[in-house]
Structures are given as C-alpha cells and as structure tokens.
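The structure under discussion is supplied below as structure tokens; questions concerning it will follow.
One protein chain is absent from this view; the other protein chains keep their places.
Moving on, here comes chain A:
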Amino acid sequence: MRKQRLVLIGNGMAGVRTLEEILRHDPQRYDITIIGDEPCGNYNRIQLSPVLAGEQTLSDIILNSEDWYDANGIRLIKGVAATGIDRVQRTISLATGEAIAYDKLIIATGSRPFMLPIPGAQLDGVLGFRDIKDTTAMIDAAAKYQHAVVIGGGLLGLEAAHGLKQRGMNVSVVHLGEWLLNRQLDEQAGRMLEQAMRDHGLALYLGQTARRLVGEQRVSGVELGDGTVLPADLVIMAAGIVPNDGLARAAGLKVQQGIVVDDTLKSSDPFIYAVGECVNHRGISYGLVAPLFEMGKVLANQLAGCGKQRYTGTTTSTKLKVTGIDLFSAGDFMGGDDYDQIVVSDPKGGVYKKLVLKDDVLVGACLYGDTGEGAWYYQLLREGRNVADMRRDLLSGPREVGDAGTAGANRAAALPMDAEVCGCNGVSKGTIVKAITEHGLFTVEDVKKHTRAGASCGSCTGLVEQILMSTVGSSFQAAPRQKPMCDCTTHTHAEVREAIRNQHLTSMDQVMRKLQWRSADGCPTCRPALNYYLISTWPGEARDDPQSRLVNERMHANIQKDSTFSVIPRMWGGVTSPAELRRIADVAEKYEVRMVKVTGGQRLDLLGVKGSDLPAIWKDLDMPSGMGYSKGLRTVKTCVGKQFCRFGTQDSTGMGIELEKALDRMWAPHKVKLAVSGCPRNCAEAGIKDVGIIAVDSGWELYIGGNGGIKTEVAEFLIKVKTATEVMEYSGAFLQLYREEAHYLERTVHFMQRVGLDYIKERVLQDEAGRKALWARLQQALALEPDPWRARDGVAADQFAALPA
C-alpha cells in the first residue's frame, strides 16, 4: 500500500518540530515533503538575536542540517515558495511550476513583520527582523553605516536595538507605549528596563510615533510625531507581526487574522492542518515558540493516529534575550482593583518583583533583576493553586515555603519535580532529572539533546545547569566559559592549550605572536600559565622561563611576609634519618634560621632564611628540594602502616616513598598532594588529597580530587586495585591527565568538576592503552626535570646576592 503523503509548507520552527514529533511516534507512517522558501535547513529563529549581537554564528543555530532530512527520508524543497493550494485536486503549486500532491497538508508559514504603512516605508535600508536574510542585511549595514532607528520597543525591537548597538551603531528606539515592553511589563519594571537600556547607550523616544521616513533612494531619517527628525541609515520595523495566511485565504480556508484552527489544529478543510504563528486558535495568534511547540505536539499526536490530545491554549511568559538584563513576566501582571499585589521594589539595587493574586490564587508575576524564582511562579500560576498558606513567604521563593524546600538547598533542588523548567519546549524538572539519571548526562549540552530543555531561547540554561548540579553533584560539567585567560588575550585557557598542542608552539613569543596577544610580554596572570602549558606540553623541547615564574618557583623557596624565605628539604614519605636530622639541625644553626617547624605535610620547614643565603643552604643540606613552594608535587603523606601499626594491612610508608620518588619534580597546574594510609582508619588523611590511597586487606583503594584548602573537598572513589604497580599506574595516569588538560591554577577537584568524573574514568579506567600512555608520558617528562636545588647554577646564582653600590 502506498504511504500517505504528508506535505508541510514552511520549513520553520513550528512545522519541523511537528514533523520531529511525528517521526518519534511513527517514523514509517508518511511520505514527507517540506516546501520552504528559505535557502537552508531549519534553524532556531529565536537565536537570530544573539547572532545579530555577535554572540553566536549562523552555523551555531542550525537545528537540522540537510543530512537530517535525508536520514529521515524527507524531501526538502528549499528556496522555493508555495504559490497556491488546490483543495479539490489536493495539490500545491510551487513557484517553479511544479505541483506537489498531498493526502494531508500542514501549513506552517509563520508570520511576517508588520511594516507600518507610512510614507517612505519602501525605501532601501528599511527592514523587518525575521529571518537570516534580514539578519545578514543588518550586520552588513552596521559595518557600513552609523545611525539606526528601531521602530517598536517590544521584545524584538529591543533585541534588534541591542544587537545593532553591539555592532557599533548609534541606535534610537521609537516606541508608541509610555514605557518599554508595555505589553510585558508594568510601568515600574518598564522604567527600570528603560534605565538599563539608556545605560547601555540606546537613545529612547517613548510615547512617540514614527510619522514618515525620509530619504531618496536609501532612508536617511525618521520623522517623529512631534516633528523631530532622527538621522537613520537603517530602519528596523519591529512594530508587530502579521500571520502569513495569504495562501490559506486564497485557497478559501477560513481565515481571521490567522488560519482558524480547532483544538486539534485542523483548519476548515479536514485534510489541512496549521500550526505556528500563522494560526488563529480560539481568537489568539501566538508569537512565541512555547505555545507553538505545544500545538506541534498535539498535532503530531493527531497525525500519528493517536488522536487523543487537544490544544486548549497556553499562558505565555516573557523573557528578553539581551545580555545582562533579567526580566520575567507571565499572566495578568498588571493587576487592578479586584486584585492583591505583593511588591518588592528596589530600583537602586535593580530588583523589582510584583506578584498579582486574585482570591489567593497567583494570576500574574512581573520580575526584574532577579528572575530566579520565575519558573516557580509560572508553575503556581498555571496550576492555579491556592496559595493562602504561603502568602507571607511567596516573594522569597520556594526555599522559604515550608516543606516545599530544604534549608540551604538551592533553588533548583527546591523546585518540585513537575515544575516547568524550559518554557519553550515544555520540559519539567522531572523529565530533566530522569534523563540525567537514566542516560548518565553530565553537561548542559547533553541535557539539551536528550530533553530539548534550553535548546530554544536558552533563558532557562542557568536553571538546567543548577538541576544538573543538584542531580549529579560534583561530576557536573559547566558549560565552557568564554572567559579569556586575562586581559592580554581574547582566548580561553582551553583555546591556548589547544593552540600550543596543535600548532606545536614551543615558546612564549610564538604563543603571543600566533594568538595575537594584546600586550608585548604578557602579565603576571598569563605568563606563569603559558610557561606551564609550554613545558608540560613539550617537555624537553620548550624552555622553562624563570622570569615567568612567580617568586617561589623562581627562587625555589617560599617567600614569607617579611621577604625572607623558608626552605623545605624533601623527606621521602615523611621518613628521615638521624644523620639527616643532624644535618638539618646544623644548617639551621649555621644560618640562624628563626624557626624549625613540622609542616602539615610531614616535612621540616626552616623559616626566616635570607634570600642571599639560599644557594649555600641548599648546598649544605645536600638533600633534594622539597618543592614545598611549587605548583607541582608537594608531599606524599603517609601513616606508619603495616611495618609498625597493629592495624596496618599494607606497607603504606613504603608505598608513599615509592610514589613520591616516582612523582618527584612534577610541575602541575596547581599544587598536588598525595597521601597513603595503611588501613581505613586513614591516619594520613587520604580523603582530602588530590590523590588519596587507602590500603585494605585485598589491595588499595584510590580516591581523587580531594582538597583540604579554603573549602574542604572530599576525594571521590576512583578504583580499587591489587598491586603497588597498579597504584602507580592509575595515580600517575590521572595526574598526567590533569597536567595535560587542566587550566593553570585549577586544583584537581575543580578540574574533575569541570570535565566530570565519568570522563576521568573513561580516560583512566576504561581506556587501558590510553592509561598506559598517560603514565608513560608522565615518566618521560619527569626524567628530564632536574632537581632545582642541585641545578642552581643554571638559575643565575648571582641573582640571589645583592650588588654593592
């Protein structure tokens, strides 16, 4: 039997989403054709705003590449408009002359910008803001011209204005309303937004109309109602949208400012459905994706033959995608006489919250500045729940509301499972948590892929991130931050590391030249980092630059508050001998050391040493450097273990010494501490070390990512192994991974949090060859490292001594 032919007109967000849902239900059911007049696969129209602002690129926002259409057997007729529908023959005529037959048709032609019918509207340089074509035209204009006027201070207008401003234009916004976003915000919040936009450099003309556009061929100005003429080389009309219902109208379908559909999204013709902005459902045309996607879901349910769902309308909420501005509104936020209002207003602090209640039910919310509770209010609003018993605490959010929250937990943790997190795609917290636990997700990107949460307008990404964090704890991987290393560069740590590796850069000069450093020779932030990246990536090849090391590493001793130094000789595994002790004591006396102290890492520290005495002290000590000053291996702390302790199950001291010898002189992104305990009593405190090893009867347990620093972090269990050789291999491989991939000054715990414990397990546990290679690379690198105290002649010994005048 021939499959039914399903044709979609409009390769946009609502239509394609509907098809995706159908394919999910029943991929075999239809022969699908899409007719789209845009030249590419479908894309995330919402993200055109960040593209305009230069925060994303066009390729970032493609939703389905052409492979997707192929893979799903969809015929995509792109760059071609549908010009007519013959409802008797059931065919669609195309601009190319071809006719396409359908059994079922979905119209999803969206809408187009409403172009004000004022004189001059046809001039060059007058655009709407709707598609890729408009966006590139705006970007091109911003490169050539100076003055832009945006007509309309709604969401779209403000995003356009923000984007053009980001691209360096002088931007004015002409807005009919008395305040910005007057359909989404009340006056007070609108005024706060107004201030923020003025601070951002936009000129605002509120309560004004655009009467006429001036210009010959290209627009040159906008005349306002009061006669003012604003200079303009580019005019964006963002005064509203008009449903694209011309095709339907011409085909005789029932149309009334949008194609009229019933609750199953069926038009007045039983073979034709419509979804998206071109639709009029119960008198409403929606202009946001959340309701459109909801429609898509229902329609897919119908077309896949399930036919149970109904669409009954959506309460929408509002967010603005302008970086640095948080606002949220939903429902009936204006309030009025029959309503109660709870308001907090702190214009100076930039926070405003208004909740509107009617008969103890939340009916509207308008938040500015702090929108963290938005999702929760939205939920209450849609549930229509009686909130009488939580009125007093309503403003402070779910944390304060009795049993709904746990003290100290963050907002995400306090959110109930059925709370909607992603408004665009209607994804609840429960769905996200389930996906995270079932599929073992660790990144926001993964959550996006599996649940679509955050995949559209992106304003819930923060909340998704929090849910991830509260669900997977410390294995959470933050979205890659775009923060540059320091003011000298636009590149992130990760990018710099990658460039050094991929382009085989071996000197600081090269890095700075290739990556176009803004300063001649860097700064105290980037130079130590670059130096580390170079020598850890190309050991033996890149030359260490002492002048790019901070004083402790340059002087191989710890600087103290009075600029004297402290010296820590290495005592392997914390073990020393009477002869060594005698030597240390002699040195301490000879150089009049002010204090001899046992450190937290079981070593002896000689404090109060003059800088000029350092080379002589090292010589007299004749012990290896304890590297107690380095971003590198510090100590391997041990307990006495089986040798003496009545509980010890293994030789923890021996294991510690062996490890310390193997890892000696290891530079790292940050300091690294290890500990080995002889039994689970854990006297060496291995649970808070970068690598902690605890002996048990049958072998050794390895823990990683502990930290006893500013915030104590308990190490995570990595694996249990049998032999000492395995302890070395696994610990070494983990440390080498950290050395190769962590950012400078990132402790192991933060590295682990960034990449996720699973990633580390994958590299160190699952991939045996990879593990061995990591361990081998570490050993090779260490073989080349001299002991800095013994190599002191190389470090310009004369620097330590003062010059006579």
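In the analysis below, a residue touches a chain if its C-beta (ideal position, glycine included) is under 8 Å from a C-beta of that chain, and two chains touch if they have at least 3 such contacts; residues count from 1.
In this text, contacts and distances are computed from a predicted model.
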Out of "Assimilatory nitrite reductase small subunit", "Dihydroorotate dehydrogenase", "Phosphate transport system permease protein" or "Response regulator transcription factor", flag the one the UniProt entry gives for the chain missing from this complex. "Assimilatory nitrite reductase small subunit"
Looking at the full complex, which residue from A:P113, A:G296, A:G374 or A:G522 touches the chain that isn't shown here? A:G522
Would you indicate which residue among A:K144, A:K561 or A:R646 is in contact with the undisplayed chain? A:K561
Footprint of the hidden chain on chain A, which residues? 519-524, 527-528, 546-551, 554-555, 559, 561-563, 611, 796, 798-799, 802-805
